[in-house]
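With one protein chain withheld, the remaining protein chains of the complex are depicted in position.
Presenting chain A:
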Amino acid sequence: MILSIIAYLSIGLFVGISVFKAYQFAKMPFHGRMDLYPVPKEKGFEHGGSYYEETAWWTKPHEVSHMREIVEMLKEILFIKKLFENQRPFWWISYALHLGIYFLMAWTILLVVGGLFEVNGISVTANTSSILGLLVYYVTALTGYFGLALATVGSGLLFLRRAFDNTLKKYTTPQEYFNLLLIFAALVTGIFTWGNDLSFGYAREVTANLVTFTPFSANGLLTLHIFLVGIMLIYIPISKMSHYVGKYFTFHKVLWDNNPNLKGSGVEQEIKKASSFRPSTSWSAPHINPPAAPEK
């Protein structure tokens, strides 16, 4: 029962804190423009240009291609494109970790699905008569193998590279080693826990018990594994490993935000709102006039 609570709580906190963080970034004050080109959404300026290449640009429609933006975003999310293009050796291990995580996310969902299938009488085995059961069985196995292998190798190699690369280790804090070790430890305990049954039948059974709050006997290793995964899920969103949240804002709200301030636009409204704001703090250099007192 406690393990079920840990599982639900950690996933809930992972999602909750991540959403809260995104909300905090989303409600931050309106900021100045910091566009950086190429901006993929610029339709008609695929060479890296913008609507500023036109004369009297404010009289012409600002055409935006959300499709190109989404494609660019997916390349970054699915393949970590910028790292691939600019630092290939590092990409191999970083991508192993990230791809492994994607597989493990799919694996976890499939374990839940498979577990619920079993609970409801649909067999998830290699020789089941249910096509759906068979599909879940094989896809679970593949995502599990790849996920555990890639993520473990990726996190382990990232740790080793940081520890032994003369440049990286100058910039790596003990906390950052801890971050990688925590992921690595959660994965290694997972491999030892689930590795005895490569059909992942045991994993499905445990998952079904966790999801349905069914008491079951857990050995020390399984308890440690669930505990570590729980800690990891709660820790990731409060640490800088939550860059999956930040990355949306850095691209969409900073580097790719080139919406101009035109009459009647939303940007104009934001500017009007921001200009009436009186900060509670002010700068102290002699050339700066203190702003008026904050409004009560």
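Assume contacts are C-beta pairs under 8 Å (C-beta built on N, C-alpha and C of every residue); 3 or more make two chains touch, one makes a residue touch a chain; residues count from 1.
Methods note: contacts and distances are computed from a predicted model.
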Inquiry  = Missing chain, UniProt name, options "Fe-S oxidoreductase", "ABC transporter permease", "protein-N(pi)-phosphohistidine--D-fructose phosphotransferase" or "Molybdopterin-binding aldehyde dehydrogenase-like protein": which is it?
reply    = "Fe-S oxidoreductase"
Query = Of A:F90, A:Y138, A:Y202 or A:F227, which sits in contact with the chain we cannot see?
reply = A:F90
Note = Of A:F20, A:Y37 or A:Y202, the residue that touches the missing chain is A:Y37
Request  = In the full complex, which bits of chain A touch the chain not displayed? Write them out.
outcome  = 25, 28-39, 42, 45, 47-58, 76, 80-83, 85-87, 90, 94, 166-168, 170-176, 178, 240, 243, 246-247, 249-251, 253-255, 258, 260-261, 267-268, 270-272, 274-275, 277, 279-288
